[in-house]
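Pasting a structure here, questions to come.
Then we have chain A:
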Amino acid sequence: MTEEGRFFLRTGLYAAVIGVVYWFVSYEVAGSVLLAAAAFAGFVVVGVLVIGMPDGAGMPARPSGSPTRRALRLVNRLLGFRQLHGLEDEQPFSTGTLRLPGASSWPIVTAFGATLALTGIVYGPWLTIPGIVLVAVSVWGWVTS
Partner candidate 1 sequence: MASMRPSLHRTATIVVGTVLLVGCTPQPATVEAQDVSWLYGVFMVAAAVVFVITAGLIGWSVVRYRAREGDDALPAQTNSNVALEIVWWLLPTLLVAGLFVLSAGVMAREDAGANGSALQIRVEGFQWQWRFVYADSGVEVIGTLDHPPEMVVPVGRPVTLELTSADVIHSFYVPAFLVKRDTIPGQTNHLTITVNEAGTYRGQCAEFCGLYHAGMLFSVRAVSADEFDAWLADAGASGP
Partner candidate 2 sequence: MSEQALPRPDAHLQASRGVGILKVLTTTDHKLIGVLYLATAFAFFLIAGLLSLVMRAELTAPGLQFLDEATYNQLFTMHGTGMVFFFGGGMIIGLSNYLLPLQIGAPDMAFPRLNALTFWLFLAGGLVAFSGFATAQGAAAFGWTGYAPLAEATRSPEAGANLWIIGLLLSGTATILGAVNFIATIYTLRAPGMTMFRMPILTWTILVTSLLILLSFPVLSAALAMLLIDRTAGAHFFDPAAGGSAILWQHLFWFFGHPEVYILILVPFGVVSEIIPVFSRKPLFGYHALVFATILIGALSFSVWAHHMFTTGVVSNLFFAITSMAIAVPTGVKFFTWIATMWRGKLRFDTPMLYVMGFLFMFLIGGITGPFLASPPIDYAVHDTYYVVAHFHYVLFGGTVFAVFAAFAFWLPKMTGRMLSERLGKVQFWLLLIGMNLTFFPMHQLGLLGMPRRIADYPPIDSWTLINVIVSIGSVGIALSVLLFAVNVVWSIALRHGREAGDDPWGGYSLEWWTTSPPPHHNFASLPRVRSVRPVFDARHPEIDPGADDR
């Protein structure tokens, strides 16, 4: 588990634990749902990272030691604060060249369209419909450029 994954795993677990404690202390629905959602969100990211980012530096398989030791090592591997091995080798994703967009007008046009669309909720569909059209056009332009 990379440090990135551990970061979100700790977050998700914390929210889950607090959520459970909170539910049984208060039986209050809104807060419990929100904490559960926060935990879920954290775990979703962990899932994405586990699938998309296999162990880069690799923890060498170490089957030796008592069950307790092995359990502790597993916990450390999943949640541990510091990587014990492979610090020197860990490389971020970026290798080689990176393609960066230059100047683009799609962001400001999209923002303008979104503003029109939402403000139309106050002032009428004559503002919302052009806004939605503008957003659709600019998102299309953005994605295909």
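Here is how the candidates were picked: all candidates are chains of the complex that A comes from, given by their letters.
We take it that a residue touches a chain if its C-beta (ideal position, glycine included) is under 8 Å from a C-beta of that chain, and two chains touch if they have at least 3 such contacts; residues count from 1.
Nothing here was measured: the structure is a model prediction, and the numbers come from that model.
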My understanding is that every option belongs to the complex but just one is in contact with chain A. Which one, out of 1 or 2? 2
Within the complex, candidate 2 is touched by chain A residues 3-4, 7-8, 10-11, 14-15, 18, 21-22, 25-26, 28, 30-31, 34-35, 38, 41-42, 81-83, 87, 90-94, 97-108, 110-112, 114-115, 118-119, 121-122, 142, 145
